[in-house]
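One protein chain is absent from this view; the other protein chains keep their places.
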Amino acid sequence: MRTGVWLVGARGSVATTSVVGALALRAGLTAPTGCVTELPELRGPALPGFTDLVFGGHDVVTTPLTKRAEALAAAGVLPGRLADAVVPDLAEVEASLRPAPTDGGPGDRIAAVVRDLTDFRRRHELDRVVVVNVAATEPAPAPHPAHHDLAALRDALAGPVDVLPASSRYAYAAFTAGCPYVDFTPSTGARLPALVALADERGLPYAGHDGKTGETLLKSVLAPMFAMRHLAVRSWSGTNLLGGGDGATLAEPAANAAKVVSKQRVLAETLGYLPQGGTRIDYVEELGDFKTAWDLVTFAGFLGTGMRMEFTWHGCDSALAAPLVLDLARLTAAAHAAGRRGALAELAFFFKDPLGDTGHALGAQWAVLCDFVAGLHAGVTR
Amino acid sequence: MRTGVWLVGARGSVATTSVVGALALRAGLTAPTGCVTELPELRGPALPGFTDLVFGGHDVVTTPLTKRAEALAAAGVLPGRLADAVVPDLAEVEASLRPAPTDGGPGDRIAAVVRDLTDFRRRHELDRVVVVNVAATEPAPAPHPAHHDLAALRDALAGPVDVLPASSRYAYAAFTAGCPYVDFTPSTGARLPALVALADERGLPYAGHDGKTGETLLKSVLAPMFAMRHLAVRSWSGTNLLGGGDGATLAEPAANAAKVVSKQRVLAETLGYLPQGGTRIDYVEELGDFKTAWDLVTFAGFLGTGMRMEFTWHGCDSALAAPLVLDLARLTAAAHAAGRRGALAELAFFFKDPLGDTGHALGAQWAVLCDFVAGLHAGVTR
Amino acid sequence: MRTGVWLVGARGSVATTSVVGALALRAGLTAPTGCVTELPELRGPALPGFTDLVFGGHDVVTTPLTKRAEALAAAGVLPGRLADAVVPDLAEVEASLRPAPTDGGPGDRIAAVVRDLTDFRRRHELDRVVVVNVAATEPAPAPHPAHHDLAALRDALAGPVDVLPASSRYAYAAFTAGCPYVDFTPSTGARLPALVALADERGLPYAGHDGKTGETLLKSVLAPMFAMRHLAVRSWSGTNLLGGGDGATLAEPAANAAKVVSKQRVLAETLGYLPQGGTRIDYVEELGDFKTAWDLVTFAGFLGTGMRMEFTWHGCDSALAAPLVLDLARLTAAAHAAGRRGALAELAFFFKDPLGDTGHALGAQWAVLCDFVAGLHAGVTR
Partner (left out) sequence: MRTGVWLVGARGSVATTSVVGALALRAGLTAPTGCVTELPELRGPALPGFTDLVFGGHDVVTTPLTKRAEALAAAGVLPGRLADAVVPDLAEVEASLRPAPTDGGPGDRIAAVVRDLTDFRRRHELDRVVVVNVAATEPAPAPHPAHHDLAALRDALAGPVDVLPASSRYAYAAFTAGCPYVDFTPSTGARLPALVALADERGLPYAGHDGKTGETLLKSVLAPMFAMRHLAVRSWSGTNLLGGGDGATLAEPAANAAKVVSKQRVLAETLGYLPQGGTRIDYVEELGDFKTAWDLVTFAGFLGTGMRMEFTWHGCDSALAAPLVLDLARLTAAAHAAGRRGALAELAFFFKDPLGDTGHALGAQWAVLCDFVAGLHAGVTR
């Protein structure tokens, strides 16, 4: 099952780490640490192997992948020896990267993306291509009536005005080209009614939103713990200090707001009430690809006695996100192969702001994921 | 369903908080925060109500309960107004407390406990009495052949030498008097083959071991998180600073060792390997009934990238343990009423070192508990 | 040496704690923990005793002091028994509190304050009255030419428009009434050239700005440590979570900005460069009078090796500020008695944003303070 993985933002830290990692796994140079689909509970015949994955993508920048890999090695995100070992394979991936289309109206740019996706699939003789958005987070777009109606959207895209943000243009192009789409960021992507209608029309699955890599991952196990113990969470305040490209983007108030909302959902929905406190994202360039999150939780126990916990999470965002990108590409490809269409709510495990109503408790999300994947494997071996 | 709750260590902080809390709940003076059995998922007709609970117990000290409650209020463990409001009800409980028997040989002391339990049940016209051990942690006892054989144990107990630690004498007495028994501490209690045989002989259920109130509770959600994400935990080091009576006891190397072993099981069994690092318990008198735990976890992600998390838990042990004591008394009573016998493995949710093979992941333990309780309720309403 | 202490914001948490504490000290009910002027290095004959202090003040609210003290006791800021024990003495202080004047133009309101101060001094036969501003932090005022010239300011105050913020009107009134003035908050207070000129004209001392009680106190010892060790601080990020009245005020962006600037000065001036990162202040009502600050410092050592430290400070702002209010009242009174005029730069030890050029290193500030106080004592005993 030859599977294309088309990365929007293909020269960013997450994409580069995903590609280097997949190449290293293919070459047997590293263990699949962090790859959920390599756990005994999920491994199986329905998923394309690492050797079946072929990478391509778009980006607005042109830095060569080998330069990006070197920089990540220097920053401690990748082992230098791995980056060196996969240089020849990286060159091959480099040949499948395309500049993000910038000419003409929105319709022209979407058509260019559709062409790039179709060429990629044909040239590499791929069974399917999964498009994954790992580009920098966008601000929320201005609302527009065409977002709610596919016909109106088609009309609008024929005109000169851009009614869609970039992430949604890629979703539109993916569906048009017959490709499943994964929203790994909090950007709008496929989450507009008109795009949902398009995916339905084409019979394609999609997944999202916003990969769960750090503070929210912890919230998705700690909030259920407080709930299961009937402890009353009084306040939950979080601070996220980020360097790297994502940090700079998220420091923009509009993007920050989008991310923060998606980070708080887990608390309100798991606890059944929203505790006091909020979540901050601050940019600290010197932290590089590492991110430090600090959370303070105050809570009441029996007879109202006040208690507290704090945690600090010092994680490397790319090293946490990259294996999930591979997992999602494999799982979405298998779902497509199995004829699944529409929202893949069973992948809630991977997301801060999941589609569907699986809820935010990691344990429950895990159980749903395991069932889903068992079904995929059973379909293959049947 | 009038249910007696017999507390071994009835004048300690946990017992006093349990009793004051139950009285306050009965009087409608407080909410059942921290009581798991009051969550919508577990509430129902099979469980005795707070008004159905009648308290008694043994202790080696004689400080009046009202004095203990005052001291706990001064230390911030209980609200002062609650302690004041339940003074008349506390006097009633006081009348049901008995000094821990100290005269004669082990057989005589066990017989005295049996008499106290039987009198308590009869005088209060109780349907049953659940014995819960919340006394200070004991060192592990010297092994003895009589621990493995009920007949040999009966012979030994007729002699002058104490082959059982106190917690196990109470378990022996409880079973002899037809009472279910709950091990809320890491002490030996019912976990000797001879005592298991005695419980079987009498058709009684029992539960344990070691209430999960702080650091281990966090481990039981964080370790599965690392496992589900396929992250490789390299080291997990914990420091526990405790004041209060339990702190002083656990500072004794032998008791400390017992507790530490039960704290590490969760890691090895959840992760499938034992990371480097250990757990320390240190006594710091000035922390009083509050406990501070600090844990450092170092782990590897994709391509071996090193990351870390730390947490600090500042909890009030009595406020965390007391509602669980009430939960366990209610659940064990309901299980007994339903004819359950033997180890209550379904109560693993509550324990650091659970009976049976439910595992240590809190989410899985919760699912098992919910099923178990649903079965109890169904039995009642059928 | 009978000394009046006139508190602007006299019914606030800091003021109430200061008054209750001074009364408790006078009655021998507590130890002077937190009072710097009671350390062996500073104690001596030049300072008025706690029995020599007489309290009065203004406030815009009218809640009785005994109610405020009860509330603080309930919140764990004061021991309940102390609040009860000083009730009769509090009633006496209550009689010396005056509503903040609100009628007429700015000149009328200043005149009313001058009358209140003069009456207070006469009625209690005080040698002097020190005015201390502990009211809620104001936003920075709009600049006005009259701020820079005393004659222009006098003209402006005769008109109907308020060119001064409240804190500066109090400073104006204090100097007019012949009283030294202490800025315990980051509000403008006496720090306008026209007010400095007024203090000079009257030959009065003044002190400020912004009592150093938590995060900045730590910065004033940690930043010098990094500097003395020639370690390169790369980033210093701080988060402050505050409940209580001050938290709500500081959550206002304008007031927040004022405070944050005063908090960053210490780093730039101690290190000689400003590291990356910033300071946040967030309001979390449930934290009450307690404040949690978390700071992350990343730094480079020998050969550029990256390292990090974090700290969490969980302090009670009122309990930290109140003894310093008493210290500053005593020290400023002694300076006035000794004929000191102008800025009391020697009191830099107490402030986030100190007058003069003593610098921000706590050890150096301490040495200057000790010398200063030794001089005052020597003047008295000479």
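Chains: A, B and C, in written order; residue numbering restarts at 1 for each.
Keep in mind that, in the parts below, a contact is a pair of C-beta atoms (placed from the backbone, for glycine too) under 8 Å apart; a residue touches a chain by one contact, two chains touch by 3 or more.
Keep in mind it's a predicted model, so treat the numbers as computed, not measured.
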Sole residue of C:Gly34, C:Gly105 or C:Gly342 that reaches the chain not shown, by the stated touch rule: C:Gly34
Residue of C:Ala319, C:Ala335, C:Ala348 or C:Val368 in touch with the missing chain, whole complex considered: C:Ala319
Chain not shown: contacting residue from C:Pro224, C:Gly243, C:Gly288 or C:Pro354: C:Pro224
Residue ranges of chain C at the interface with the undisplayed chain: 17, 20-21, 24, 30-36, 38-39, 76-79, 82, 217-218, 221-222, 224-225, 228-232, 300-305, 307-316, 319-320, 322-323, 349, 361-364, 366
Absent-chain interface as seen on chain B, which is shown: 234-235, 237, 239, 241, 276-278, 280, 282, 284-287, 292, 294, 296, 298, 310, 312
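In this section, only the chains that are shown with their structure count from here on.
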Residue numbers of chain B (touch at least two other chains): 76, 312
